[in-house]
Structure formats: C-alpha cells, structure tokens
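Of the protein chains in this complex, one is absent; all others appear in place.
The block that comes next holds chain A.
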Amino acid sequence: MYLFIVCVSTAKDVTYICPFIGPVRGSLTVTNYRLFFRCTDREPVFGLDLPLGALSRAEKIGAATSRGDVSYGLVCKDMRNLRFVHKELEDSLKKSAFEVLMKFAFPVSNNMSLFAFEYKQVFPENGWKVYDPLAEYKRQGLPNESWRISKVNDHYELCDSYPAALFVPVTITDEELRRVFSFRAKGRIPVLSWIHPESQAAVVRASQPMVGQNGRRCKEDEKLLQAIMDANAQSHKLFIFDARPSVNAAANKMKGGGYESEDAYQNAELVFLDIHNIHVMRESLRKLKEVVYPNIEESHWLSNLESTHWLEHIKLILAGALRIADKVESGKTSVVVHCSDGWDRTPQLTSLALIMLDSHYRTIRGFQILLEKEWLSFGHRFQQRVGHGDRNHTDADRSPIFLQFIDCVWQMTRQFPAAFEFNEYFLITILDHLYSCLFGTFLCNSEQQRLKEEVPKRTVSLWSFVNSQLEEFVNPLYVHYPSHVLFPTVGIRHLQLWVTYYIRWNPRMRPQEPVHQRYKELLAKRAELQKRVEELQREAANRTASSSSERAGSPTRSITPVQTFV
C-alpha cells in the first residue's frame, strides 16, 4: 500500500503498557513511516498503528531496572502517550527497533527528509488542483468594478508569507501598496478574503499596523482602509476586529506594533475580541490532555474540564467569528480582521466567519478550498506550529491553533447537523494527517516555501486521498441550502468537548455502533427501494407502451424525485 516504506526493524516480545487494559505483549515494527504494534494472543487481536509524524517526544525513561527492563515513553501530538517496555540484555535487534524509532521519528532534526517526500501513492484525483485562487475569486464575482488583482507580490518579494495573488481596491495603486507593506507587521497588508455576493461587504485580513509608541501613521494605509470601506456602497462604516485582548494589543506598541487609532482612521470602529495568544492555547491543550488521558476523574470531570479553559477559548473564537459574520451579513458592513501577525487568530476568525456566511465552504471541496486559501496560501505557519519531524518538543512556537479551528468547525457541525456536506470522520482525518507527514498539504510555513521545496511536485496532496474516496466523508444528513447563513450559539452550554477526538483512545468512550451507521443503512435502504421502483416502472412502461399511452400521469410519476446522497 505505502510505496517506499522501508520495513526497518521488528522487535518481538515487547510489552506495551496500555493504560486501559494493562500490559500487552507483542511485536513492534518500526518503518520509516510508522510504528506498528501487534499482539495476536488476545481476543480480539490488539493492534496499534501510529505514524511517526504524530510523535512529539520519544525517550528512554529512567535507567534499566533491576529486572533489566528498559522502558520508552512516547508523547504524541494526537492526545495520547504510549509506553513500551522490553528486556535490555537480550539480542541487539530489539534495541535497534527503538533506535530506528528515534531516528525516523524526527527526520528534520536528523537532516533527513519527511516521509511525504518518499510517498509515491497514485490516486485518481490530483488534490493539488483543488485550489485555483483565480477560480475561487471568480466564483465570488471578482475582479469587479471595485476590486482588482494586484501582481505586486507575484514573486513574494514584498511579503514572503502572503500568496502571489492579492485582491485590493481598484483605487489603490501598486505604488501605494508598497508603502503599506512597510507599515504592516511582516508586510501582511489588508487584502480581500471574501466578498458578500449581494451587499458587497468584504472580509479583509491583515496584520497589526506598526504604530509603535509614537503613534506612527501611514497615509497610504489609511487610504487603503478608506478605499475598502468605499468599495461597499451599503455602509459608511468599517469595522476593524482586533482578535487580541486590548491589553495585549496595547502592549504590542512597545514593540512597534499596535492597533489602528480611531483618529487616524475616520469612520472605522475598532473592536477587540479578547482571544488569547498561542502560548495560552498550548497550555490549555496540555491541561486538557492531562484531564482526559488516560483516565477521566469522574467526580470532578466538569470542574476539571472548566479549569482547562479549552471550551472557553473555543467560545471566544466562535463568538468573534459570529460578530464578524453578523456585521457583514446583518450590518452589510465591510470588516478588517487582524491579530499581531495575522497568521494565527486571523485565519481562525476569517475562515469561521466564511463558513458561517458562505455555504460553499460547508461542502467537502469548498472546505478544502477554504483551508488552502485562508490557512495555507495566507501563510499559517504549519511547520512551526506543528513542528513536523522536529525533535524540539519544547519549542515555544508550537501551538494547537489549527486544531482549535477544526474544533470550532466541529462545534458548528454539532449545532447544524444538516448544514455540512462532510462528516466528523473528515475532520478527524484532516487532523490525523496534519501530523502524519504522509501528505505534503500541511508542510512548510508559506506558499513561497512550498513552491521552493517543490512540495506540489514531490508529494501527494491530502485532497488526492480524500477526494478519491469521498463516500467515506459524506454526511448522510446533508441538505444543501444555497444561501443560508449559519449563526451558531456560542454559549458554553451548547459547546461540548469533542469526545470522539480528544478521548478517542479510551475504549470505554467508543460507541458500540456509531449512529452514523444507522443513517447509512437508511440511505442504502432508500437507494435499494428506489432501484426496485425504477425497475418496476420500466417494466410497466414497456407493458403500457405496447397497449396505449392514455395513462400519462401514472401514480409513479407523482413521487417526488429523490436525490441520492451517497
């Protein structure tokens, strides 16, 4: 199945200390892609299959004990920890299995390439073709009389973390844009993300202005924001959403950053959304893992969950996106969204707001486009935030920003069970391959880097895999409402911990049979019946055709045509 997998080493008689069922003895195989543990003595057969990319930390725990056991602890990015024990003094083969593991788990630290570059599976679909920026903007009706495409960043000279294709108001020249580049942090200037098909209210994303302590101003930046407002005739106001808590935004002035003053930006209203930074989020997830893995303390479950603040952060992000979507939809007002650099909280907010506003992004392919656009092309630093193949697990740049976004999407799918074309398994698959390093999709930090590394040429896209077996990822209850805005409820009372992701390793939390299965059965039954009806209809038609055509409106005609979902 996996091409270019090297079966590197196998060790027998290794014990896996399972936190749920106790020690399990079996054989451990390590390849350059994954770790595979199997125990055939048990009923049912016990297996463990883990891509090495999911490892965040792997180490020998303590010295050999008096009994000569050596134990290895593996900390995973996907909310579990594994522990293996084996006898030290036996043949060298076993030892090598773990040595190989250490080597292949962190290829980047060992100056090797990630497995995605070795993986050569061929799929019927080419996922790299899913996102074509111009086609996507064209779907939104762009360019139009107010918005144009600018080639100013064609070779990533002005901003290496932005995409090549940028949409800006027609009234702003490239020359003016160049000046704005120097005024926005990391050159991430305000550019269009999405435009409302009717009101022309736009969602614009950026990074913080480099205001500094002295209140620096940039008249081109002010003009750009004014132009963004003017591009929407429906409203004479512009909302600037700063994702940060106001205290942090103010503190950024010390380092040259800051936020737009309402003096400099006439008609603009600044709103802080109080979302915390990557370090707070990382810490929150760490606490969450402590609470859910391996064991859940029943009597204090709820207060423990509260103390992680995880759902509170989710609430704030969703609430922020909701306010943005509301301003655009109900207020018909254009909005500018930024945080500090505009590559963490900003894509969280814009992509969630876009999912609320545009039903296209709730389809499987639309969601892929959304990720490609808002996250990948606009330079969310996946390499840094996930730390692909990097041994340095304490790296302060790591943070579960993308996971948090997917969690928010999951919360929305719970609240609107018929509004999304994809199912929960689709979201989990994306997260699993965020870490697996099997596909090239989430590698590198920006579009520019991916091109430089020739990622699209040398690796397979996750969407090739997904789009070649869509039926796995389809929500059987999906109803397509074309122009339907979703406003989720953000109260903690309606937010749930995503048990099937965060606690999926706990066998007790697994349902006997997912309800999903029931839906599929129903759909299958309908399809089967429909087929039979059609057969009979055909048969009847043949019969009546020979006699006469008097019964044009036969009862079978009156049945509403049934769409097929699967």
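What we mean here is this: a contact is a pair of C-beta atoms (placed from the backbone, for glycine too) under 8 Å apart; a residue touches a chain by one contact, two chains touch by 3 or more; residues count from 1.
In this section, contacts and distances are computed from a predicted model.
Between the listed names "Guanine nucleotide-binding protein subunit gamma", "Metal tolerance protein 1-like", "Nucleoporin 43" or "Myotubularin-related protein 12", the UniProt record for the complex's undisplayed chain reads "Myotubularin-related protein 12".
Across the entire complex, the residue among A:148, A:253, A:289 or A:309 in touch with the chain not shown is A:309. Residue-level contact of chain A with the missing chain is found at 44, 245, 247-248, 251, 255, 273-274, 276-280, 283, 296-303, 305-306, 309, 311-312, 315-316, 319, 322-323, 325-326, 330, 339-341, 344, 394-397, 415-419, 477, 479, 481, 484, 486-494, 497, 499, 503, 506-513, 515, 518-519, 522-523, 525-526, 529-530, 532-533, 536, 540, 555-556, 559-560, 562.
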